[in-house]
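Selected chains from the complex are presented in situ; the others are not included.
Labels A, B and C are assigned to the chains in the order they are written; within every chain, residues are numbered from 1.
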Amino acid sequence: MPPGSIVYTGQPKEGKTGITLFSFDDKIAEVKESDSLQELIAHKKSEAVNWFNFDSLHDINLVIEAGQQFNIHNLTLEDIVHVGHPPKLEEYDNYLFLTMKMLKPGTGDDEGIYNIEHISFIVGKDIILSFQEYKGDPFDGVRERILSGKSKARGRGPDYLLFLLVDAIVDQYLLTIEWVERSISELELEVFENPREEVVGKIIEHKKVLSALRKVIYPVRDALKDITNDDSAFINDEYYNYFNDVFDHIKNMVDHLDNQREMLTSLMEFYMSQISNQMNKVMQTLTIIATIFIPLTFVAGIYGMNFQNMPELNWKWGYPVILIAMLILGIGMYIYMRRKRWF
Amino acid sequence: MPPGSIVYTGQPKEGKTGITLFSFDDKIAEVKESDSLQELIAHKKSEAVNWFNFDSLHDINLVIEAGQQFNIHNLTLEDIVHVGHPPKLEEYDNYLFLTMKMLKPGTGDDEGIYNIEHISFIVGKDIILSFQEYKGDPFDGVRERILSGKSKARGRGPDYLLFLLVDAIVDQYLLTIEWVERSISELELEVFENPREEVVGKIIEHKKVLSALRKVIYPVRDALKDITNDDSAFINDEYYNYFNDVFDHIKNMVDHLDNQREMLTSLMEFYMSQISNQMNKVMQTLTIIATIFIPLTFVAGIYGMNFQNMPELNWKWGYPVILIAMLILGIGMYIYMRRKRWF
Amino acid sequence: MPPGSIVYTGQPKEGKTGITLFSFDDKIAEVKESDSLQELIAHKKSEAVNWFNFDSLHDINLVIEAGQQFNIHNLTLEDIVHVGHPPKLEEYDNYLFLTMKMLKPGTGDDEGIYNIEHISFIVGKDIILSFQEYKGDPFDGVRERILSGKSKARGRGPDYLLFLLVDAIVDQYLLTIEWVERSISELELEVFENPREEVVGKIIEHKKVLSALRKVIYPVRDALKDITNDDSAFINDEYYNYFNDVFDHIKNMVDHLDNQREMLTSLMEFYMSQISNQMNKVMQTLTIIATIFIPLTFVAGIYGMNFQNMPELNWKWGYPVILIAMLILGIGMYIYMRRKRWF
């Protein structure tokens, strides 16, 4: 496969890719849907923000067509359709390219099952392209506010729209992180109150989840840092504060993930100490029982011997005396062990 | 929720927000309280430091009003009322924004229960705004000295006042850190002298506390570093030494927290080794008892067999001989184990 | 051995080194094979890219001859034939030197047995030299596309060809990494479902493999970073994006390796906890059996004593009463232990 090959690496899908053109400036805002890019480009407004949203990636030809229409580098197209590509930011002469992941939390029974989906943005001077892996996105609020004219995006450029979209995605991360935190809290309770064998497996599962989240979130942090550091030609300086704000959120999430990670390590330690404690207690019981009864049994064994000449056996008070002696011996050992604080 | 939405995320509260205006220069110092911002702004003195303190955050409208009056960016307002926001420093064209946390230690029975509260400062050319989550702050000393004219703040700008306020907050951190250190010292004593199962839970609890403190203190360190590094337009160069001084205190606290962290790890190790030791001792006792008596019981068992033709049973000295043999065997094993240093 | 000594440190080999000259520009593309460097140099085309590929390193004289013909520094020649040399990038006045490793995965039964092979590139203004340790490389696709004219390399310089070759090698790394990930997944399953003693050895084996891969891949990452950072005279600025792309792939691989590393640590922890659990269970059984039967055996031992005056022995219901007492005692202890949640 030559480099720059545009190969879709996600789940195979049927059907056409739906494209939505969203054009707006401070006066008007229009939506147009189609599956023909050609048609939508004809509706592109000059002096306005034109947002083309592609709702799937499997139609390679469409992606290539978009590449030609908007003059996008082949390497960028490759990254757009390579759904496993980690998040990154790259600036080209005529556009800024940002690829990242959406985290879509499941619903109902699947609550807590989050899906990692690939999404890419291309920001030019008056256009913004977004490529989603699957239909469904957290941008409905953004769209609504723009259409209703309430959004500040009206009258601002595609850079501000990019901020709104990224912010919506990052807000969604929070849901997943909160779910994971809740789930780890429950695990913590379980480990503290009823430490069972299964918790080790669960701890490892949660570590994997945290690891997966980190792979989604860490590079986004770096990409956002780059946006504000790199003095990009496609991001207006006055919107740096906004990207900084998202960056702060992400940094906070990263701290949360790191904290949860440490928590899991502590839980593992706690579990191991619990196992040791439990073993200790069981061993102590065994030792106490054995320490008391093994010598007593030996004494009984002595008087169970069949020697003819065992004078004690014929003593009238032999039996009660030996019983009392045994009792004293047993109680004595019990007291001794108590004193030694064995239990 | 669109970005820049000003949403109070703390505990819901009733009642009005009390605002206090503190105006002073080298000649006069006045305090005025009200719940109307309008009224206080009318009392603002030019050519003086005007400190507006808001004692709660739940009245969103008031915060928005303050934003309009003092020309504050929406993102800043969002951070002021978002009580979970981590500490940070941000410079805008017309003000410097610092948000951090207060640590209020409890009193009486609640000693050691510290509360994390959100506080934000906005420093302009002649004003300083402070937004507290709850009433009650460590600034009484600062106020008193200003009113009595003893404070060097008289005749200096809002930047020096910011230093005084931050310094008062950071001094309060120390109380919590000292309490945690004392508490860990006690835990250490407990682990060393009487290691019980509960200590693992306590160690994890303390780790969480340290982790929470770190989340409060680390970002403040970074923010203070930024103040002196960034050559801010709102901080006079001659006060850099003062902020450096607070930075030194914070750095020292961070070192303490890290040390305590390591201490907890050592305690955990120590506890685990104690458990192992205890188990070892219990096992040794069991082994000693079993090793001595199991063979003896076997011997007694032999002479308890009912074979008709067991000549020893009929020997006159059979019984005493076997008793003595058992005694020798038992003592011999005891000596052997002592020699092997088993106990 | 003086420094700059050109000594082949790989497996001794027989036979001549095959050299292939690949010359192409936007119009023509020719391949010529020979074992005489002299002859091939005569066929070198000016105004074209001339790629000399050497398929083995053992013929020191040939390497020295190449060094003289192309004016290569002795230290470079030393690194070319020192097959254990770690990957690095070095720029000289008249060429750029890149040495790295190929990972050739085995086939059939040897699947998963990857071989680390040394490969070096020298990139000049119109030539590129490549020195392989053994015949066989992942460049067939590159060659084919160039010959068929489909490749963008036609009409571009040796820097773009270098990118194509490095990209082909890095793509091959992925195969090995995927195999290792698969293998660790299987190991994970084994540890979770049937933790046997052998898994510790396997975990250590996999750690070694990851360590070996890191030694191959990490320095390549640094070398690629240098290419784009160092503003090299031999790499056209417009191809930086391409090298950046390979750098991204490598960075991703490094993340994967680090993740797998952590996974192995988790597996080790899990295994150790399993061992402890298993031990716990075995100990519990022993304790239960011993705790129930040792006291009962003692009771039986009492009534096995041969005292003449043991009235219970003569009671009519003595035997059944004692049997029932034992039963009650045994069941009682069983219930007690159940209540204490020992099993």
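One rule holds in what follows: a residue touches a chain if its C-beta (ideal position, glycine included) is under 8 Å from a C-beta of that chain, and two chains touch if they have at least 3 such contacts.
Note that the structure is predicted; figures quoted are calculated from it, not measured.
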{"item": "Subunit number of the complete homomer, 3 shown here", "value": "5"}
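Keep in mind that, in the parts below, only the chains that are shown with their structure count from here on.
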Connected chain clusters in the absence of chain A: B | C
{"item": "Most central chain, judged by mean C-alpha position against the global CA mean", "value": "A"}
{"item": "When chain A is superposed on chain C by its C-alpha atoms, the rotation angle in degrees, nearest 5", "value": "70"}
{"item": "Chain whose average C-alpha position is farthest from chain C's own", "value": "B"}
{"item": "Centre-to-centre distance between chain C and chain A (centres being mean Cα positions), rounded to whole Å", "value": "26"}
{"item": "Between chain C and chain B, distance of the C-alpha-averaged centres to the nearest whole Å", "value": "42"}
{"item": "Multi-partner residues of chain C (each touching 2 or more other chains)", "value": "304"}
{"item": "Chain B-touching residues of chain A, taken from the complex the two chains share", "value": "141-142, 145, 150-152, 163-164, 167, 171, 192, 241-242, 244-246, 248, 251-252, 255, 259, 262-263, 266-267, 269-270, 272-274, 276-277, 279-280, 283-284, 286-287, 290-291, 294-295, 297-298, 301-302, 304-310, 342"}
{"item": "Contacting residues of chain B [partner chain A, same complex]", "value": "1-4, 73, 75, 78-79, 85-86, 88, 90, 92, 197, 200-201, 204, 207-208, 211, 215, 268, 271-272, 275-276, 278-279, 282-283, 285-286, 289-290, 293-294, 296-297, 300-301, 303-306, 310, 312-319, 322-323, 326"}
